[in-house]
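The structure under discussion is supplied below as structure tokens; questions concerning it will follow.
All protein chains of the complex are present and in place, except for one that has been dropped.
Order of writing sets the labels: A, B and C. Residues in every chain begin at 1.
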Amino acid sequence: MDFATLIQILDSTVRLATPLLFACLAGLFSERAGVFDIGLEGKMLAAAFLSGAVAAVTGNVWLGMFAGIGASLLMAAIHGLASITFRGNQLISGVAINFLAAGLTVLLGQNWFGLGGRTPALTSGGRFEPIILPFAEAMAPVPVLGPIYSELISGHSFPVYLAWAMVPATAWLLYRTRFGLRLRAVGENPAAVDTAGVSVTAIRYAAVAICGVLCGLAGAYLATGLAAGFGKDMTAGRGFIALAALIFAKWRPWYALGACLLFGFLEAVGNRFPNIDLGLIVLPAQFMQALPYILTVVILAGFVGKAIPPRAGGEPYVKER
Amino acid sequence: MTVQANAGRPDSAAPPAPPAIELRGISKAFGPVQANKDISIRVARGSIHGIIGENGAGKSTLMSILYGFYRADSGEILIGGQPTAIPDSQAAIRAGIGMVFQHFKLVQNFTVLENVILGAEGGAMLRGAMTRARQSLLDLARDYELDVNPDAVVEDLSVGHQQRVEILKALYRQADILILDEPTGVLTPPEADQLFRILRGLKDQGKTVILITHKLREIMEITDTVSVMRRGEMVATVKTAETGPEQLAELMVGRKVLLRVEKRPATPGRPVLEVENLTLRDGQGVERLRGISLSIRAGEILGIAGVAGNGQSELLEVLGGYARASGSVRLNGQPLDLSGREDAATRRAQGIGHVPEDRQARGLIMDFSAWENAAFGYHNAPEFQKSNILMDNDAIRADTVSKMERYDVRPPIPTLAAKNFSGGNQQKIVVAREMDRNPDLLLIGQPTRGVDIGAIEFIHKQIVALRDAGKAVLLVSVELDEIMSLSDRIAVMFDGRIMGERDPATTDERDLGLLMAGVVQ
Amino acid sequence: EPALIFDLGGKFDKSFNEAAFNGAQRWAEETGGSYKELEMQSEAQREQALRRLAEAGANPVVMTGFAFGDVLGQVAPDFPDTKFAIIDMVVDLPNVKSVVFTEEQGSYLVGMMAAMASKTGTVGFIGGMDIPLIRKFACGYAQGVKAANPDATIVANMTGTTPAAWNDPVKGGELTRAQKSQGADVIYAAAGGTGIGVLQTAADEGILSIGVDSNQNHLHPGKVLTSMLKRVDNAVYSAFTEGTDLQPGINVMDLAAGGVGYALDDNNAELVTEEMKAAVDAASEQIASGALAVHDYMTDETCPALTF
Partner (left out) sequence: MTAMPKWADAVLVPLISLLIAFVISGLVILAIGENPMEAMRIMVSGALGSTYGWGYTLYYATNFIFTGLAVSVAFHAGLFNIGGEGQAGVGGLGVALACLYIPWPHWSLALAAALVASAVFGAAWAAIPAWLQAKRGSHIVITTIMFNFIASALLVYVLVNILRPTGSMDASSARFAEHLRLPRLNEILALVGIPFNNRNPANISFLLGLVACVAVWVLMWRTRLGYELRAFGKSEKAAVYAGISPVKITMAAMLISGALAGMMAVNTVMGEAQRLILNSVEGAGFIGIAVALMGRSHPFGVLLAALLFGFLYQGGAELALWTKIPRELIVVIQALVILFTGALDNMVRRPVETLFLMARKGR
């Protein structure tokens, strides 16, 4: 594989990893606070739909983005209500949200646009445009560094840079601030937080809301950054991959970046090499397409060490039976 | 029992100031359970106030209400004479109340410092808070002999140190009133002494301490006043100096209690259990058992004393068949496989009965009915099978009815779920199940933990009866009184080792206490 | 009253089903007639849908998609008085009209155009799932490419293995970029909703794309080289027009019959050079006259120009 190919694969990796990264960090906030979330997929889908719809109608990508975040927050609110206030089963709530988003997006989309759930294609103002970093043109001819800067680092759209910035921001928030301390504590031992005079409910809702915002960004990036509009079921399982990445990352922000990049990379490689000729046998395309999932299983099988989830994760906080 | 001469100043000189705390007519129900009924109590400023009562009497509930963890259904709280609403713990902390819970409320994988500042960070950023807290921990350590490494991760600390962290948490929040809920249950006698020194020091600084305990000895030793609770009600508040253990016990239970077990001298027979050089490492590779050797003969009770967490649980787990270990164990002369190939079912078939330490987490399935629980672990027994595949539920139910009658389980309803029985009756179900099969060896952990006095008497009698029937009993308990009164021989465990063996007739609590703290004479 | 049943992709897939829908609409507008239409919810409904429409008196019943073939074989004999038309599949029954398209011929033409428009000598193909129909497209395309430029390289990708493969514009876009990075500067998409992403990204990245089934040139004027037309709309239109007199038998909608072709309109007029047009039209005539045979993947499941 030559250098240019590598750069291109990595470039593709960055793009493919971005929605995963948003969703993975979203899950990180929620799960670090003790609220498990398999509804990432549904929140992303809802966000992708509404951001696509609003961007199409207004022609303004920012309005679209905020609308997407709003849709995702609404789903997050349902999840919060079910798993925090009403102490329901968090997995079930997640499943319900996935179905709800899958149905509602098409139902409303068809009702509004009559395009079978698709939103109208976005024109320039309705989409995130690539941002060319300073000196990208000038740097391009420089060997090695040039392509890395001008092709790999420069030329992505706003959400990509935001996603990368979210990683140190998350780490900082989690490990350096009061909120982060409380959030991590709530996922480990909510009673400790409660007896320290801090509301478990408030922290968990805050975490779920942050999760909603980040899923909203993930969805908005899908519909208005990577694609030019919403298409039915366009998340195509990315929420589940983000969840796997989260576990792989052991619920830590920098590891999350690594995990999402790995999954993005696997997909990029699969795209680039649809089938691999091993001389004796040709690995069929189906195998290459299943490879990310197979590798996920292999990784989860514990060959990279066991992931211990937040101790209070998945359990509603019950003071009085 | 030793009372250090005048460690606490007599209060008699104190002027009649408003009490530090006054509770008026507090009531609290958990669903259908009335945990507190119209409770009123006054706690004088600068005193140590004891609260005693049977399990489930409502002590922890009352204190949790004071600390804002629960909300009372009705009643009033006065702090320093001022009516104060305490809707949550934040309000309690503001009112100067700190609480050390029976089950610690610490974040296990946080450092001491992180735990201490949690909820009292004093700013949105952690850095400043960390520095300030580090300094004030040093000060507190100096003032009250409360040493802990601020950077240690809590899960690596001993229980005693974890408790200090809890106290530090309260003091860091500048608590004037400190509530301790059964603080000594998990401590060695020397650690308990150390705690009492700290409490007296706090009292000297003018702080008010409320101490919940089951141990009458401690009440007599350290408190100024004592309140007694029974079934959710406050039955009496008396000056400690004006009462004695017998009167308190009677107030607690509502009748005269015999605090001793009647038994004849043992007539030990052949060895039933022989353990040699038993060693166990946990998941992290820490040695939990370090070369344990012991033996028990038929018709003998071996009591294992020790502070919780010194390997007793692991010993029971290995012998019960659900932990791996190395070394050798022989039962009736036959070696047992400790490699994990044999499980708890095998052990039962080999003649080992096992009343686990934690009946709610291990001994019972709380959602299962009594009859399902009565076969738990013996569900493979031939008499409970209808065919190769089907179980004979009718046979199990019939058997349960008979056990419930003989072991006085109340109410005797086999279809009631285990969670709907009281703690004592849950324990009776487990005891009945394990003893009724006449095991050659009975492992019994914390047989009376959380069990009321009546049930304690009954269970103790059953244990002695089993011994008299020529069976071997391995008794593990953190209650020294229980160990002393039941055992024929006592072994003391500390840090995964047997520190020594004693004859109950010739030893005393001080002697055992030193062994339990790891001090070898 | 005629009826139309869409395949699982739904009637607004911007290509195959939508073409059928357009044909029906045209008929409705021109004749002022009305028709029944139906989107399915599950596989088991194929038979249900057919029977319900037949029982309700719809005649003829037109369905899109090879997946109906098996079921129609079961249902049609039960309704000897109802006429059925199936698109993309041959069902040999006295009351069934089978309309099949020679996609390989249309794909061949756009393949030629791709090769001629390509400056890099590398062209791309993006399919939805790796199923025979898509291979048929890919194979015809590859032959056309090689015919115009024997040295050309063809990069082919399939999108996925779940039904999501037909609805993943993001992945379509990423595949487009991957193919572009391999040098492809014209990419032919036969991937349903995923193709929308292909066309979009190609436009964004400044390379050319080729639409499929319907005329998709208008989606990105000046950036879609052409579209491989599969006149499903005509098939539906004529079936509706024939009405109850629908002629049973196999109707091969080939190039000669105007069943397939390439799209030329204002949107891509500037992209198609005279030379290109001349070459393609010449090939078109040869194919129509039978002088030039485009190999159909389905006949022997091999492809002379591409390996799968």
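Points to keep in mind about this one:
One rule holds in what follows: a contact is a pair of C-beta atoms (placed from the backbone, for glycine too) under 8 Å apart; a residue touches a chain by one contact, two chains touch by 3 or more.
Remember, predicted model here, so these are calculated numbers, not experimental data.
The absent chain, not drawn in this view, touches the displayed chains A, B, C throughout the complex. Checked against the hidden chain, the listed residues A:Leu100, A:Leu133, A:Ala171 or A:Ala209 yield one contact partner: A:Leu100. Among A:Gly59, A:Gly146, A:Gly237 or A:Gly258, the one in contact with the hidden chain is A:Gly237. For the chain missing from the display, the contacting residue among C:Ala28, C:Ala67, C:Ala256 or C:Leu292 is C:Ala67, taking the whole complex into account.
Seen across the whole complex, the unshown chain contacts chain B at 31-32, 320-322, 343-348, 354, 356, 361-368, 372, 376-377, 379-380, 385, 389-391, 393, 420.
Those residues of chain A that touch the chain absent from the view are 38, 78, 81-83, 86-93, 95-100, 102-104, 106-108, 110-111, 117, 237, 240, 243-244, 247, 284, 286-287, 289-290, 293-294, 296-297, 300-302, 306-307, 309. For chain C, the residues touching the chain absent from view are 38-45, 47-49, 51-52, 66-67, 69-70, 78, 88-89, 129-133, 136, 161-163, 298-299, 301.
Basically, only the chains that are shown with their structure count from here on.
Chain A has its Cα centroid nearest to the centroid of all protein Cα atoms in the structure. Of all residues in chain C, none touches two or more other chains.
In chain B, no residue touches at least two other chains. Chain A contributes residues 4-5, 8-9, 11-12, 15-16, 19, 114-118, 121, 222, 226-229, 231-234, 236-237, 267-268, 271-272, 274, 285-286, 289-290 to its touches with chain C in the complex. Contacts from chain C toward chain A in the complex involve residues 10-14, 130, 156-158, 160-162, 164, 167-171, 173-175, 177-178, 181-182, 193, 196-197, 200, 204, 219, 308. Taken in their complex, chain B has these residues touching chain A: 30-31, 67-70, 88-93, 99, 101, 105-110, 114-115, 117-121, 123-127, 129, 169.
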